[in-house]
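Presented below is the structure to which this report refers.
Only a single protein chain was left out; the remaining protein chains are all shown in position.
Labels run A and B following the written order; every chain starts at residue 1.
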Amino acid sequence: METILAILAGALVTAGLWLMLSGNLLRFLFGLMLLSNAVNLAIFAAGRLTEGRPPLLEPGGARPVGELANALPQALLLTAIVIGFGLFAFALALTIRAYRSFGHLEVDRMRLAEPEEPRGEA
Amino acid sequence: MAQDKSGFSLSRAAGYLAAAVAFALFAALFALAGAVLTTGAVLFDLAWVPSLGIGLSFMLDPLALIFAALITGIGGLIFLYATGYMGDHPQFGRFVLFLFLFMLSMLGLVLARDLITLFVFWELTSLTSYLLIGFSHDDPKARRNALQAMLVTAGGGLALLAGFILIGFAAGSYDLAVILQGGGLQTSPLYGAILTLVLLGAFTKSAQIPFHFWLPNAMAAPTPVSAYLHSATMVKAGVYLLARLHPALSGTGAWEITLTLAGGATALFASVMAIRQRDLKQALAWTTLMALGVLVLFLAQGTGVALTAALTFLIVHALYKAALFMVVGAVDHGTGSRDVTALRGLRRAMPLTAVSALLAAVSMAGLPPFLGWIGKELLYAGVTPWLVLPLLAANALIFAVAGVVALRPFWGAPPGPLPREPHEAGWQMLAGPVVLGVAGLVFGLMPGLLQPLLDAAVMGFGAAPAAELHLWAGVNLPLALSFATFGLGGLLFLAAPRLLARGTDLSFADRCWDRLLAGLASFATCLTRVIQSGRLSRYLTLSFLTAGLVTLVTLAAKRPLLAVDFTAPLPLWVIAGFMLGGAALALTPHSRIANIAGIGTVGIGVALIFLIFGAPDVAVTQLMVECLSAVLFGIALLRLPGITERRSPRRRALHWGIAGIVGLSVTLILLAITAHPPDRQLATYFEENSFSLAHGLNIVNVILVDFRAFDTFGELTVVLLAGIGAWALLKRRIGRARG
Partner (left out) sequence: MRSPILATGARLLLPLFLGFALYILLRGHNAPGGGFIAGLIAALGFAIVIFADGPEAARRMLRIDPRSLGGIGLVCALIAGGGAALSGGAPFQGIWLDLPVLPLSTVLLFDIGVFLAVIGGVLALIFALEDSGKAGG
């Protein structure tokens, strides 16, 4: 089962990076979302998969018989997802702001901080 | 400033104070000398980085005592001298501070018992000497030469650090006491690397060929600095290091050959250069190089005579060289010139300076009954037979230079027109040369004063017993060689005016150095242009490519076990299929709605996977986030333009390749991780304690709000800051800042 998640994560990373390399800020964001989903899957798979046994104790605090799903990666993922959302939303805000300032979304033409060097400078 | 000269000045007081501190340190060393000689070493300890086995520990053994005494004793005289020489300089306070820091660094260097401590002080001397050499910082030449000195010595220092770390590996400790008593590192497999790196450090610091060029250039420093750095301290640090590590590293063919060649070549080359200089200070600088070469040459060997010769010559040289530098400074100060050809007959105007110059020069020339004579006799007694002739030539040249520097300016016809009317220096400037010159005479007449210290120091190198210091050792080969030296030296002295160098061009090594720096700068420019082109897509490309390739190469080299197992429940296959379809939909440039739908499919697929494998909390969170992301995208799309694919097909293919490499490495890493049995230690801990410690049945929630609550708190802050940041970003009216 982990194998399938591993391949899925690899495929999503590939698609995500391809979008991030496209040079368009909006597509970069699309890629970022795919990438964060892929990374979450990878963390989940690295903690091993246990089918249908959420990490909940029985009333009274007894531990159910048999192996429960690993709680640690779940706790990490829960915050990672929310933080990832924060990152994504902030990036979206930046994108809108950039579009307002530049009038386009092509990253290679955004050179306010590092202007093109004049050629032939000795 | 002139009217200020006689009055009280705070910075002048600082100069006297520094001198007093230096003399007090000297006295303290003198008081400890007895203990050092009877017990072998006095130790001080301070824990510093105990977890790495690095201590701020110091050790005063006979070898360290010799160096420390020279550093503090000459240091005190230099502070006095500097106060007379440049006490009215507007930045004299700063000068005293730099010089004092330098003295302390130097003292720390020779007293350090821990290699890392030694290294720190080593680099501190490089740094403080940079400040001192470049003290006249409005002179571009001083700045250049200071930078050169620092780059060369600090660069060597880095090599030294690497060498020290290797020594730490080989000897199992950074403690010098352990290393030196450990029976040597000569048989260690790391010996070759250690020797190379340590010698790089020592040779750059002590200006051995081919790193000699920075030393004469360092004469851009004010004369008190030259007198201090190039007599007893800075350049001797390399010699100290070689002597210090002698027991652990010497005795091999590589050690002997390298030191002999470097030392011999430096000594000979420098003594030839010395006699060709017009500038008195430059001439002295080159003779310093000669002395360093001789010291390295004698440290190549391990016999008692050679080591005694090296240590004696070290003391001889420190005494006369500091004195002569101070004399030259006094002449410069009194006449405004340092030109050998212009200065004549100054003894009438500057009688005391002339006398101290004579005292020092006689010791330098190696005439009896001075300590220089004893030193030279020992050199001849200890030299390897095939090096007798080069040593004779070098000594003869130095004999001649001694005459040029200390006789010519003071004797002969009255001086011609000089920039200033010659006048005698003040007492502060005379104290140093006189004391040091007299010391050379006293030690020459009573060599027994130095004998116990030298015996103990040479004993510290190993079994070889020290040679006896004698003013008269009988009629033997060294005596004959001494007379040959005087004869040849006399001839060279007479010929000296004809040997003067004509131009003042940069030397060959200097030109190479400048070219090296220029090359380095253009290489950096080139590299910056390639890597930091200002094109964001290129930054991304390079980062992804590096990350992917590094991972793949590591995986290929390590060949970890990979777990491949395609058994899985049917729903997982279906979900995976949908997610791949969603990802494909996200790639199209034609419809942004389709993109968002595709991304949403992927996100919901992830949520379902969480749900199947027992993570309902995470699944719900993921679902909510997907919904909210869709809302945000919906809002954003109304405000953003459509997208077009601008990449050429070739570029797209290239990007597929790069993305594929990273994706592949992610898959492989995961397969490698899952091939090992999981570590459920923490999960088990949480399962067992979640109710008993935190009264919760939902383990995930317990982790978030109790076990790892501090982390959660940090994450809340981030989410809130993202919201506030976006708010600030989008609410600010454009253009308002301008008004």
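Keep in mind that, in the parts below, a contact is a pair of C-beta atoms (placed from the backbone, for glycine too) under 8 Å apart; a residue touches a chain by one contact, two chains touch by 3 or more.
Remember, it's a predicted structure, so these values are computed and weren't measured experimentally.
Chemist: Of B:162, B:367, B:632 or B:675, which residue touches the hidden chain?
Modeler: In the complete complex, the chain left out is touched by residue B:632.
Chemist: So one chain is hidden, and I want to know which residue out of B:178, B:442 or B:709 touches that hidden chain in the complete assembly.
Modeler: Considering all chains, including the one not shown, the answer is B:709.
Chemist: For a quick check of understanding: of A:29, A:68, A:82 or A:107, which residue touches the chain that isn't displayed?
Modeler: From the options A:29, A:68, A:82 or A:107, the contact with the absent chain belongs to A:82.
Chemist: Applying the definition given at the start, please give the residues of chain B touching the unseen chain.
Modeler: Looking at chain B, the ones touching the missing chain are residues 616-617, 620-621, 624-625, 627-628, 631-632, 634-636, 638-639, 693-698, 700-702, 704-706, 709-710, 712-713, 716-717, 719-724, 726-727, 729-731, 733-734.
Chemist: Write the list of chain A residues that the hidden chain touches.
Modeler: 54, 56, 59, 78-79, 82, 85-86, 89-90, 92-93, 96-97, 100
In this text, only the chains that are shown with their structure count from here on.
Chemist: Note which residues of chain B are touching chain A in the complex, please.
Modeler: 532, 534-537, 540-541, 544, 563-569, 572-573, 576, 579-580, 583-584, 586-587, 589, 592, 595-596, 599, 602-603, 606, 609-610, 612-618, 621-622, 625, 628-629, 632-633, 636, 639-641, 643-647, 652, 655-656, 658-660, 662-664, 666-667, 670-671, 673-674, 678, 680, 682-683, 686-688, 690-692, 697-700, 703-704, 708, 711-712, 715, 718-719, 722-723, 725-726, 729-730, 734
Chemist: Which residues of chain A touch chain B in their complex?
Modeler: Per the touch definition, chain A meets chain B at residues 1-24, 26-27, 30, 33-34, 37-38, 40-42, 44-59, 61, 63, 68-72, 74-75, 77-79, 81-90, 92-97, 99-101, 104-108, 110-111, 114-117.
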